[in-house]
Structure formats: structure tokens, C-alpha cells
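Apart from one protein chain that is not included, each protein chain of the complex appears where it belongs.
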Amino acid sequence: MIRVTVWNEGRHEKSHAEVAKVYPNGIHNAIAEGLKEAGFTVRTATLDDPEHGLTPEVLADTDVLTWWGHMAHGEVKDEIVERVYKRVMEGMGLIVLHSGHFSKIFKKLMGTTSDLKWREADENERLWIVEPGHPVAEGLPECIDLPKEEMYGEFFDIPAPNALVMVSWFKGGEVFRSGCCYHRGQGRVFYFRPGHETYPTYYNPLIRKVIANAVKWAAPVHGPKIIFGNVKPLEKLG
Amino acid sequence: MIRVTVWNEGRHEKSHAEVAKVYPNGIHNAIAEGLKEAGFTVRTATLDDPEHGLTPEVLADTDVLTWWGHMAHGEVKDEIVERVYKRVMEGMGLIVLHSGHFSKIFKKLMGTTSDLKWREADENERLWIVEPGHPVAEGLPECIDLPKEEMYGEFFDIPAPNALVMVSWFKGGEVFRSGCCYHRGQGRVFYFRPGHETYPTYYNPLIRKVIANAVKWAAPVHGPKIIFGNVKPLEKLG
Amino acid sequence: MIRVTVWNEGRHEKSHAEVAKVYPNGIHNAIAEGLKEAGFTVRTATLDDPEHGLTPEVLADTDVLTWWGHMAHGEVKDEIVERVYKRVMEGMGLIVLHSGHFSKIFKKLMGTTSDLKWREADENERLWIVEPGHPVAEGLPECIDLPKEEMYGEFFDIPAPNALVMVSWFKGGEVFRSGCCYHRGQGRVFYFRPGHETYPTYYNPLIRKVIANAVKWAAPVHGPKIIFGNVKPLEKLG
Partner (left out) sequence: MIRVTVWNEGRHEKSHAEVAKVYPNGIHNAIAEGLKEAGFTVRTATLDDPEHGLTPEVLADTDVLTWWGHMAHGEVKDEIVERVYKRVMEGMGLIVLHSGHFSKIFKKLMGTTSDLKWREADENERLWIVEPGHPVAEGLPECIDLPKEEMYGEFFDIPAPNALVMVSWFKGGEVFRSGCCYHRGQGRVFYFRPGHETYPTYYNPLIRKVIANAVKWAAPVHGPKIIFGNVKPLEKLG
């Protein structure tokens, strides 16, 4: 049973009435609900919890962490970022959602600015599958239509993903690499674009399916125990 | 339950006593045995079966096909190659083993010559894991030692794999990209280097583990049903 | 001085008045004109030339070949396809344009069906640069607007490119990976989407710039002379 921790900044829901209306229990609980339905063991954690809810114990008990943040990236403590990073290096999966592209942990894992174009204009988005044989595409249609979303446009300053699974079309004329798979250390990272706080995106069954697929894909593999540092030769030298 | 068809040319075992001694039931049965132990539903097929054992019915009932061939690549009928190719395009997994690098199906899927250096000198091979978070590395040690194998050396004329999971070291001074993952169409392809017919490589538990991992990884994903050809606009034009 | 051979099927221009009107000297001469302006040594060749204009001598004297074909892919002789393929394996660059996605040579190099969605509806296309540090992006704006083009839509059945440089947006709601770089053998291949025969796309200075950049990028590198086959050990065995 894959153990998922759904992390949410959780501030918009407190400060913006329109967000609270869409996500009365917080974005995290909408995401967690979808993951529970998919059969995972799910807990939630938010910025305002002690240690942001990401204690060493919680992370040790987490196979895959999902991350939503936006207005308070700067308040996430460096020490906690480092803790999450170490767990990814060891094999924990990480699903970074929407405005999480500017989170400290995502920028640290990418090694780029992760900057982009954006616009809030209630326009529609279509996410096209461009790697239909990838596990993240399991059970999906050829494209997912979202009637209203924030626009994110290229150039998205990320390293080319190890696998590009989805590309978004926006009514206003832009495209975006919106489903991006990475290997980092022994862990796997998936960036998934949709999910602006004023739209009910995380209730959408297809969006939930993508996140559930990504969790399965990113779950730890339990590969070799790695030895780093000084080693003896395996063959006779000289 | 993943359904595997283990395909083997099956000629060396008939014509070469030393190979028959190592693989008295054929290379296919040694591979099949390992896959059965791993819990898959397994059948075998060989070159000399009618339609090489790869009828439309067999392929329709196959999630992942493994392929070993060497001295009779040219005898594999183009029609059967085309049939296997179409199934890969639709999502069937394909595991190409050792000298299968020169099979018609592998060359067709790669788009390159898949040529390489080789030497038979009873030297040892070490397969190092270079992507430990990849599903093909599950449960493996950092490196697999094979006391005697045929050498394959770079340049190996393949497209850079979507994921490079293993690199081999050979006593005689060469290296080789020996565990290579590809997406082709909706299917996934894994090339795995070891397995010369005169060595008991396919009885090695770690080699069997790699093949079992590759089968799991390459099993069909059941992604979107793809529409090709002429389509209507999804948005109003003009 | 990079030597380019511009290959064109050259049939639409003869049989369709509207195409002849746009390209009175043939698509090849419009492409060649742009490449000459960019300073390359350019010749042209067409399907109806002896040996399709691609004699061993011409190919031996070609650093980069550009390929436009559409209605007569089936008439290209397998022997000539094989000849071009061998030159790519040896290091010749190949730029495949628009409907060339269904050419024998492109399918052979990709190992996939290279199928896609399409529509002729005079809609606009925007090509967005998604890898701005790539040589193919040199001197380009962030996106190229084409007021009217044929639509090509995903899923485009190609292997994920080694570098994805451009993604297209279409008015009707689709996206497409429209600038795709590949290594095959010792050669490099660039697929570039635009260029339907009824539109003046190959007169567009930015489209010409992309093709010129691609020619520079795909020009042969003169790397190591590769030895294939049986080799002696470089180190003492046993």
C-alpha cells in the first residue's frame, strides 16, 4: 500500500473567500480525497503545522509526497526543504502541482529558475497526451479539457524532462509542457501543471486519475543500496 | 496477471552440443522458468514452430514478448516481424536479449544498424546500475558479476535510450550500454545484453530478476485510445 | 562550406495549379533559395530525376539532405532509401519537412508509424521555442506565427526526440511537437513540421532561419572512425 502525504501551503483558503468557496476543506483535502478513492494510504500536512507537518517521522513514513504552494514559498524553512530533498535522493516520489513550480524544493531539484509566462483569464486548457504508453497516461483519454484554468506558457525554464507525457494548449495562444517526469537521485519527480486555486480542478476525475497514476509511477523502487566514497578495486591492479 | 511469451530461435541447442549441454531444454525454457517463478503466465515459442509460434492469437494474448535469436535472424519471416511490430505499436512490451540486437524486429524499432564489437574469450562482465531508481533496478545489487560472458563493446549503434539503466564493464577493456529502455509507439522495449548461448547466464537469479523487472516495466499501460487521420477542429475557427 | 542537397517529390507543383501558383519553381527551389542566402552550397534533386537525383556521387557530396514528400512516398525506391539511410548512419544530416513524416526514410529512422492527426482549414499556427539554448533556436523570436497552415496534431507517433526544440499551437485546439532533434548512427536528424504545399511557408524568413539553423546543427561531425565486429582484448585476460 503506497503511503502518500499531501502537502498544501493552505493560505489562500484562509485569506481568499473565493478560494475557500471552491475548496472549503482546503486544496489538500480535495487532493487527498481523490487519492483515498484510488486506494492509497493518505495523510495531509500544511505550512502552518509544526515543522510544516513534515517531521522526519512523517517523511520516513511517506512513499510519495505531493506539493501545492503559491503565495508563501518563501516561508518554507530551508531545513524542511533539505529534509524533503534528502528523502527524494533516497527514493521518495514527489509530485509537484501547478504553482509549486516556484517552490524551493522544485527549483532545487531542477537546477533552473522554473520561470514561465502566466495569465488569469478564465480560458480553457486542453492537456494532450504525447507519450500514451507511459504509466502516467493509464486510463486517460487523448486529451483532458478543463473549461477554465490559469494559463502557463512557454518558455518554461526546466531541464527537458526524462519523459514528457502531456502538453497543454491554451485558448489565448500558448502551449506548455504540463506533465513532466524526472529521475533525481533514487527518487522520481512529476510536475503537473493544472490546479489554480480559484477553479475546482482537483475535483475533476481525470485530473485525479493523473495524480493517482503519477503517485503509482513515482513510488519508491527499492533498488540497490548505493555505496559512495572510497572503494577498493574489484579486480587485481598492476 | 502479466502474460509473457518467451521466443527463442532454438537452433544452437539443436546443432551445438556445448549449447545443448548448458540449455538441454532450450534457452527459452530456462528464461520461461525464471519468469514462472516470478509469477507471470508464461508460454514459449520458437523459430521452427508454425508461424514461428507467433500467430495473431498468440500475440493478441501476449502482454510482453521476450526475444532471443542469433544464427538465423534472416529466417524470421518479414510478415511475422511486421506482426510483432504492430503489437509493439499498440502497447505490447518487448524484451530483446543479447544477440537479439541483430534481429529484424530490434533493428526495425531502433532505426539504426545496432552493430557493435564482440569477442568470445570467457572473460568476466560486471553490469553496473546507473539509474537505481528505475523499476528495472528493483531488488538488485549495485552491480551484477558474471564470471564468464561474451564481450559486447561500444560503439553500440543504437539511439540513446529513454533510460539507460545498466552499463557493463569487461575484463578485456570495453564498456557497453547493457540495459536500455525505449518507448516505441504505445509499447515499451528493453534491451538486455547478457546471455551468450554457451554460458549458464539465464539460470543466474540476478539475471532472472532483471528480466522479470523488465517484464513488469514493459507491460502494457492501457493509455488513451489514439485517433489518427483527419479530424475536426475542437475550437471554432475564424 | 556545408553542402546541402534539397530533395523534393515535386509532384504537387505539376498536378495542382494552386500549388504551382505558390511554388512556380517547385518547393525545392524555394527551400534552396533560403539555404543559398544562408551561405550554404546547395543543389536540388527530385523524385522524377534518374535515381531520384540521389546517386551515390550526389550523396557522397552531401553533408545535409532536406526531404519534402507527400503524395508519392510509395514511389521512392527502396534501394534509394537504403542508400540515404546508410549515409545517415555514416554521419550525413537529414532534415525531414512537414509531410515527409510519412516518408520511407523517416519511418525507417524512427522505428514507429509516425502517424498523426491532420486538418486543412486555413488556421493559424504558432511555433513556440521550448529549448531556447539549442542551436536550432539561434536568432529566432520566442514564437513564430504562421497565419495559415495545415494542422498536425498529437499523438504524433515518434520516439521522444533527443531534444524537443519547438511545440506548435493550432487555432483549432491541438498541439504538436514540431521541431524534433535525433541522433541516429553517426548522423543527426531534424524533423520540422510546417510547410503545406498550398501555403507560402518556405518563403517565410523565420522558417528559412529554422531550416538553416537545422542544417548547421545536423552537419557531419567527423567523429571517431568506428570499428565493428570481432576485436582483440585491450587488456590481458586471465
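Just so it is clear, A, B and C label the chains in written order, and each chain counts residues from 1 on its own.
The definition used in the following text is that contacts are C-beta pairs under 8 Å (C-beta built on N, C-alpha and C of every residue); 3 or more make two chains touch, one makes a residue touch a chain.
Keep in mind it's a predicted model, so treat the numbers as computed, not measured.
Chemist: Specify the residue from the set B:G26, B:G93 or B:P132 that touches the hidden chain.
Modeler: With B:G26, B:G93 or B:P132 as choices, the missing chain is touched by B:P132.
Chemist: Out of A:R3, A:H16, A:R43 or A:K108, which residue would touch the omitted chain in the full complex?
Modeler: Touching the chain that is not displayed is residue A:K108.
Chemist: In the full complex, which bits of chain B touch the chain not displayed? Write them out.
Modeler: 126, 128-132, 142, 153-156, 160, 163-164, 167-170, 173-175, 177
Chemist: List the residues of chain A that touch the chain left out of this view.
Modeler: Counting over the whole complex, chain A touches the hidden chain at residues 89, 108-113, 115-119, 121-123, 151, 153, 155, 157, 159-160, 162, 171-174, 182-185, 224, 226-235, 237-238.
Chemist: Extract the touching residues of chain C with respect to the undisplayed chain.
Modeler: The list for chain C reads 91, 126, 129, 131-135, 137-142, 162-163, 171, 183, 185-188, 220-227, 234-235.
The rule is simple: only the chains that are shown with their structure count from here on.
Chemist: Can you list every chain that touches chain A and also touches chain B?
Modeler: Under the touch definition, chain A and chain B have C as mutual neighbours.
Chemist: Determine which two chains are connected by the greatest number of contacting C-beta pairs.
Modeler: Looking at every pair of chains, the most contacts join B-C.
Chemist: How big is the gap, in whole Å, between where the Cα atoms of chain B centre and where those of chain C centre?
Modeler: The separation of the two C-alpha centroids amounts to 31 Å.
Chemist: Roughly how far is chain A from chain C, going centre to centre by Cα mean, in whole Å?
Modeler: 36
Chemist: Hunt down the residues of chain C that sit against at least two other chains at once, touch-wise.
Modeler: Those would be 153, 155, 160, 173-174.
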